[in-house]
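For this depiction, one protein chain was excluded, whereas all remaining protein chains were kept in their positions.
For clarity, chains are labelled A, B and C in written order, and residue numbers in each chain start from 1.
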Amino acid sequence: MVLSAKGQVLQNIAVQTGIYEMTISAPEIAKSAIPGQFVMVRPIYRSFEPFLNRPFGISNINAVKGTINILYIIVGKGTDLMRELREGDDVFLIGPVGNGFTIKPEQKNIALVAGGMGIAPLLPLAKTLREKGVTTYGLMGASKAAALVGTDAWQENGVQVQIATDDGSVGQRGFVTALLEDLLNKEKIDFIYCCGPTPMMACTVEIAEKHGVPIEVSLEKRMGCGIGVCMGCICKLKEADGSVKQYRVCYDGPVFRGEEVVFDD
Amino acid sequence: MVLSAKGQVLQNIAVQTGIYEMTISAPEIAKSAIPGQFVMVRPIYRSFEPFLNRPFGISNINAVKGTINILYIIVGKGTDLMRELREGDDVFLIGPVGNGFTIKPEQKNIALVAGGMGIAPLLPLAKTLREKGVTTYGLMGASKAAALVGTDAWQENGVQVQIATDDGSVGQRGFVTALLEDLLNKEKIDFIYCCGPTPMMACTVEIAEKHGVPIEVSLEKRMGCGIGVCMGCICKLKEADGSVKQYRVCYDGPVFRGEEVVFDD
Amino acid sequence: MTKTAVNIAGIAMKNPVCTASGTFGYGDEFGKFYDISRLGGIMVKGVSAEPWLGNKGVRIAETASGMLNSVGLQNPGVDYFLEHYLPKLRKKDLAVIVNMVGHSVEEYAAAVEKLDGHEGIAGLEVNISCPNLKAGGLAYGTDPKMAAEVTTEVRKRTKLPVIMKLSPNVTSIAEIARAVEAAGADGVSLINTLLGMAIDVKTRRPILGNVVGGLSGPVIKPVALRMVWQVHQAVQIPIIGRGGIVTASDAIEFMLVGATGVAIGCGNFINPMTAVEVVDGIKEWLDKEGVTDINEIIGGLRIG
Partner (left out) sequence: MTKTAVNIAGIAMKNPVCTASGTFGYGDEFGKFYDISRLGGIMVKGVSAEPWLGNKGVRIAETASGMLNSVGLQNPGVDYFLEHYLPKLRKKDLAVIVNMVGHSVEEYAAAVEKLDGHEGIAGLEVNISCPNLKAGGLAYGTDPKMAAEVTTEVRKRTKLPVIMKLSPNVTSIAEIARAVEAAGADGVSLINTLLGMAIDVKTRRPILGNVVGGLSGPVIKPVALRMVWQVHQAVQIPIIGRGGIVTASDAIEFMLVGATGVAIGCGNFINPMTAVEVVDGIKEWLDKEGVTDINEIIGGLRIG
């Protein structure tokens, strides 16, 4: 069940330079959301400007408190207005939208591979995996220490965290995909979940396939509606017969099996 | 000096059903404003929607605290958003704009005639008149008791208040102009200041002229810019030569000498 | 009991509210939010004789109080629509208006021939804002002769009500409306999107992969109202009005200037409940105003 509802801002704080986390009271959405799903947000409840809602992966789901969290980075008009929101302000929400990650019982050792803000959907996933009692490795890639978000939340959920930064200001210098190579060489991993910039996901899928490990990726695309009708967020998937077809990231995804995705942009 | 500045909401409360009073911190505007001037307000500082600023007569000027007040009634999108504002929110302001009331030393007995929200500019005027130590009568007309605003503030400033309501739920039943007739028959009034609905002002001017009492009226018109360039708020004035010319309420007014105004709408 | 039913060129609808083509898919997705049988009608996403892939690159750009799209009419084709979507829509209680697109008169003809005679189709809406590839990409809807030609070719191939969807990118939309009326159109719907452009100063590139796109949203409402009003004075056939409708008040404004029906476009994007909120809001307004039959307000604008 997808809902369009009024949410109330409970907290809206900076967690890094230019990166904010908003806690929103939205009981019905929190009740039904699963890891990997997202919400469409309109910052000013009573205004149609900015016009389009913004998609944000749900970074925390608290069904008991009836709250969800989102992480956002200030990029333009919409996020600029979101930053201004304070406790008690209303936001317009559509959610939970999209298909979440699939979790199979036979999975015992799991790797989460995140790039930058891409860690958002992998945070509630870590929580769920912990409840399932599986061993989870969290590999995080960021440009620099000051751009790092979410790894604490991973740790709190028992994830074995490794970090790679472009400038080496924290963790290993280089790409997160190098960490994955090492991990797959050392450990037997049953399944990989990945979210981040397109090139990073493309490379991650390549490595996963090389090691024969199944992988799911969560794609990000500019979206108009988030509910499958505007045809703005098209991606290409390989079909069983080898042909390539167009799908909607918001409605058919955002989570897809890594091997089927055509990473062409 | 007219300014375009960021103001900060200090308080925003309902003073009647559907009528609100906002206290805004705007030191430079508060420093230079005089009674009868107004401000243009954009409710959401960071948004151009709603597009046009709204004009509001300044209902209180506190140069010491650096604050101004405005009274507003919920009529549409703009005022609806204003109602949502809370302490600490920013608003965009242009002001003080327009020409205030003229106050001459020889005036000893003064009548303020207000209709509904038209009392707003007559509130700071009452304050100034008290400082000048003149005797001030305040005649207020409203549809009903529940639509009455500002008369307490008049009283606090030593104004001798009389009220007329259409339904008689408070004060005398009928029009405020009847109160004026009585007053002018009883007392020697040097000058009248008036603000309210057009028909009420037209009638007030008629009575003032009949009794040979000079009068200033503050006109209200739908405005685009409030600074004299959009030509949206045109009114007609009689010239000395008997001809009729078009003037801008926002820039050439909003205060005009009663006898020169052509009340044709 | 307030009467909200309208009849548009033989298409009976229990209320005047439709969803505009390309903003509501084929009805599936919105089933998650409400029963689409609450609507007067659905104008399904435009279908072509053969499937279209649509445009490459970025397809959506936000603008002030609106958006640009250059989706390029991606659609699975008439055959797929008839097989997979029409059967589901038949089960719903609303008028199914099939929007058709084409790049040549032959393509329009092929589409209508495939669509004609299928149970459950209440009428056809013909999008003539598509570029005529044989006329250097000039849109059919920008020339009275070309618009009339498409009308004639579609008209002669079906008994279904034919509604021509007019382009606003013209000097005189009344002239185009008269041309399609004379060519046998049963109704017109307007406005389609305004041609626009958005630039990214950081990259110094157009935001849309297709460079230009169609502008929609509340931004175009003033232009749409003006054009519906002009067309209402120019032709006798009924009008379905659209352009930035996001509230019941918007919809009523379109009916006052002459629209018999209204269509909700990207209002469906920003709030999935928009269309049903408009249905309910119109009803409330009629009751408040004491209007017993919605048909009384069509073209009821008071002037002078």
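Keep in mind that, in the parts below, contacts are C-beta pairs under 8 Å (C-beta built on N, C-alpha and C of every residue); 3 or more make two chains touch, one makes a residue touch a chain.
Note that this is a predicted model, so its numbers are computed, not measured.
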item	value
Residue among A:20, A:48 or A:92 touching the omitted chain	A:48
Option from B:20, B:72, B:92 or B:256 whose C-beta touches the chain left out	B:92
Chain A residues that touch the omitted chain in the full complex	48-49
Chain C residues touching the omitted chain (full complex)	63-66, 68, 142, 169-171, 194-199, 201, 203-206, 211-212, 215, 217-223, 225-226, 229, 244, 249, 252-253, 256-257, 285, 297, 300-303
Sites on chain B contacted by the missing partner chain, in the whole complex	1-2, 4, 42, 48-53, 92, 94, 222-225, 227-234, 246, 251
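Assume only the chains that are shown with their structure count from here on.
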item	value
Overall pattern in which the protein chains touch one another (line/ring/star/complete/other)	complete
Chain nearest the overall C-alpha centroid of the shown protein atoms	C
Most distant chain from chain B, judged by the mean position of its C-alpha atoms	A
Selected interface, B-C versus A-C, where C-beta contact pairs are more numerous	A-C
Between chain A and chain B, centroid-to-centroid distance (C-alpha), Å	54
Length of the line joining the C-alpha centres of chain A and chain C, rounded to whole Å	36
Distance between chain centroids, defined by C-alpha means - chain B, chain C (Å)	47
Contacts with 2+ other chains: residues of chain A	48-49
Two or more partner chains touched - positions in chain C	64-65
